[in-house]
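With one protein chain withheld, the remaining protein chains of the complex are depicted in position.
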Amino acid sequence: MDLKVIDNATCTFCGCVCDDIQLHADENRIHQAKKACVLGKAWFLNHTAERKYPDALIDGKEATLDEAIEAAAEHLYQADMPLVYGMSNTTCEAQRECVEMADHLGALLDSHTSL
Amino acid sequence: MNKIKLTLREKPVVVLEAEVISPDLFVEQSNEEIRASVVYHGKRQKRIDDFFDVEGERSDCIEIHGDLNRVRHVGRAMTRGEVTIHGDVGMHLGALMKGGTIEVHGNAGDWVGGEMKKGKIHIHGDAGQQVGAAYRGSILGMQGGTIVVDGNAGIEVGMRMRRGIIVIGGTARDFVGLQMKGGTILLCGGAEIRTGAWMQRGTIISLKELALMPTFAESGAYNPTFLNVYSQHLQALGVQLPYAEADGRYRRYSGDRGVPGKGEILIWEPAV
Amino acid sequence: MTCTLGEVKNRADFIVYWGGNPAECHPRHFTKYALMPKSQFLPRGRKDRTMVLVDIRETKSVKASDVFLQVRPGKDFELITVLRAMIKDQPISEAQIAETGLSVEQLQDFVARMKAARFGVFFFGMGLSMTRGKHMNSAALLTLAAEMNAFTKFVAMPMRGHGNVTGADVIMRWQTGYPFGISFNRGYPRYNPGEFSTVDVLVRGDTDCAFIIGADPGATMPKPAIEHLKRVPTIVLDPHVTHTSKMARVHITTAPAGISAPGTAYRMDEIPLPLRPALESPYPSDEEVVRRIKETILKKPDWMGERPQMLTTQV
Partner (left out) sequence: MRPRGCVPRGWQSENLKGPDRMLRITGGTVYDPANGINGEVRDLDVEDGKFVSSVTGGRTIDATGLVIFPEGVDVHTHVAGGSINFARAMTPEDHRRTQAFIRSQTRRSGLGGMAPTTFATGYLYAGMGFTTVNEAAVPVLSAPHTHEEIADIPIVDKSCLVLMANNEIMLDLLEAGEYERAKRMVAWHVWAAKAYGVKAVNPGGVAAWKWGKDAKQRSEPVEGYKNTTPGSIAASLAKIIDELGLPHPIHLHCNNLGAPGNVSTTLETMKHLEGHRAHLAHLQYHACGGDDWHAMKFEAAQLAEYFNAHPNMTTDAGAVLFGDTVTITADGPWQHLLYKLTGRKWGNLDVENETGCGIVPSSYRPSNLVNAVQWATGLELLLLIDDAWRVFLSTDHPNGACFWRYPEIIQLLMCADYRKECMAQLPPEIKNRITLPEIDRECMSFENCPVEMERIERAEIQQCIAA
């Protein structure tokens, strides 16, 4: 089977953010990550496009994305002092949304750096 | 004497920011105005009387009862009057204060007297971290006044302080007098590690042995005359500082050579 | 005092790794950026560079080093302060130097090499920034690097782990002025690590709802912090059902960044790089989910009420 080849892919596992990785992938998984280090290879090869988990969980029970978004928004909105935390393994675009959301919520905002 | 008495009725669930609890404001306010003063419960604006019972008005003498460990910024930037707290109190007590006195019959949180300029704070219990210290990025911490903690204190006591006196009755943790530029810190129960790290000037006196940084050099033992004066001054605060030659002497260390600084650490050596 | 990794690659002839194990934690750091590459100014690559490793134990990175300095655990701050004194020719006794676990000769040699370098760089890892003293240890190394500029060119750079944590830092700085540990509760950003930093907030119980994205505190944080997370409603966004998800009220599965979600990530030297995902995910991206949560919140009545536009005195 022919694999899709992606040149100059970027690995976000560690702070090196190597951007010269060549990925060979089919629809479901990445089969090869050339130039990546041991950690990078494991990172790329362990993720799949399968539906391994439910879309969302509310109180441990499966829920739809829409329900979960509604519930998340309600919890955050009702809180007197919400906390927005993490933002390590995600994109800058998502981080910008997080900062904006925290601004509107009047929340605490913190990343991994403070650990 | 006319007094304002606040009693905590409703314990805050999250942090309560109450910089409005200040003699400078209360002295001109009626009871109704005090009750209506805005405090922040987390992000929400609330009234003081949502949390406290308020008795009295128009006084710069404030007495507070209850467990205030989530109540922050009490006495912030105050310039006059008295605040007495019966119970624990949260962070930033008396931060930036310019006058008056604060007394706490209980423990206090971090940044007690942070960047204060004048006035007196007495904590009968323990204090948190950064007593009399500078906030992140500031060049100067405490610039005057007195802080007495009867119990223990956390890290970075007197960080970047320029002037004033800090007395810790119990043990302090790491980095006492970090980057200190002047003033005096008295450690009655000693401290953990890195005392005086990067100090430029100022004096740290310890009545117990200290583990010093390798960048401090011993430079003699003596009984400095200025300690008589200090001792008298501290006596008024209820602190005993030995200075008589018959009782012992002080080993003097200078540093921190990494800077290089001209600070001194005096360690008391009782006569055998 | 910092620079891009390209500068290190092109110019740095003296490289110090302090409290890190790049051979195992940042495997390509040696080959891609710091140690091996040949450049116009260092035509012989590795042969033109000197590498010093400072750590408390022998790791796999030792093999790659020219000099290994084994510092006594918990004495990094003391060692750096001694070095600050030594570069300025301040006298430090042999016994005092011995406290750091190293000999006078070792340190004199180290100082001489630092001063002889044309372009020196300190990379510091979690072994420095996460041990007793924390940010003061990093501050010490940054100060040493700044002071070394009186003699030659020197820079210092943290070896950031955790993927795009640098991006979070950079974005928070331009939008709020501060890198982390921020509170918006008064309607504008305030900064105070120790007060607004997550572990402290959770241990003291200062929050009543937590939103967690791209992190798994359930696996890494101290127990009292986790206990508080269990008490309050917690919302988790993650490509996997994590330890934290299991204690959360709401978990939303998202597409993993860089594998199936596009976007940007910042390298440890604050250079933004585009992500090129290889897989299509059945899940939405973090960006999309956070935006939708934000928009849902914005549709609710504004909680803030009347406030002034601007304050001239902050709290």
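Worth a mention:
First chain written, first letter: the chains are A, B and C, and each begins at residue 1.
Note that contacts are C-beta pairs under 8 Å (C-beta built on N, C-alpha and C of every residue); 3 or more make two chains touch, one makes a residue touch a chain.
What you see is a predicted model, and the numbers here were worked out from it, not measured in a lab.
One chain is not depicted; across the entire complex it touches A, B, C. Among C:22, C:163, C:189 or C:239, the one in contact with the hidden chain is C:189. For the options C:155, C:235 or C:268, the residue in contact with the chain missing from this view is C:155. For the chain missing from the display, the contacting residue among C:2, C:90 or C:106 is C:2, taking the whole complex into account.
Of the residues in chain A, those that touch the hidden partner chain are 92, 96, 100, 103-104. For chain C, the residues in touch with the chain missing from this view are 1-7, 9-11, 40, 118-119, 146, 149-150, 152-153, 155, 170, 173-179, 184, 186-191, 264, 266, 270-272, 298, 302, 304, 307-312, 314. If you put the missing chain back, the residues of chain B touching it would be 135-139.
FYI, only the chains that are shown with their structure count from here on.
Centre-to-centre separation between chain A and chain C, using Cα means, comes to 19 Å.
Between chain B and chain C, the centres computed from C-alpha atoms are 32 Å apart. With centres set at the average Cα position, the gap from chain A to chain B is 44 Å. Counting partners per residue, chain B has 13-15, 42-44 as the residues that reach two or more other chains.
Touching of two or more other chains is recorded for residues 79-81, 105-107 of chain A.
By the touch criterion given at the top, residues 13-15, 41-44 of chain B touch chain A in their complex.
Per the touch definition, chain A reaches chain B in the complex via residues 79-81, 105-107. Of all residues in chain B, only 13-15, 17, 19, 40, 42-45, 70, 73, 76, 91, 110-111, 129-130, 135-136, 174-175, 178, 193-194, 197-198, 213-215, 217, 256-260 touch chain C in the complex they form.
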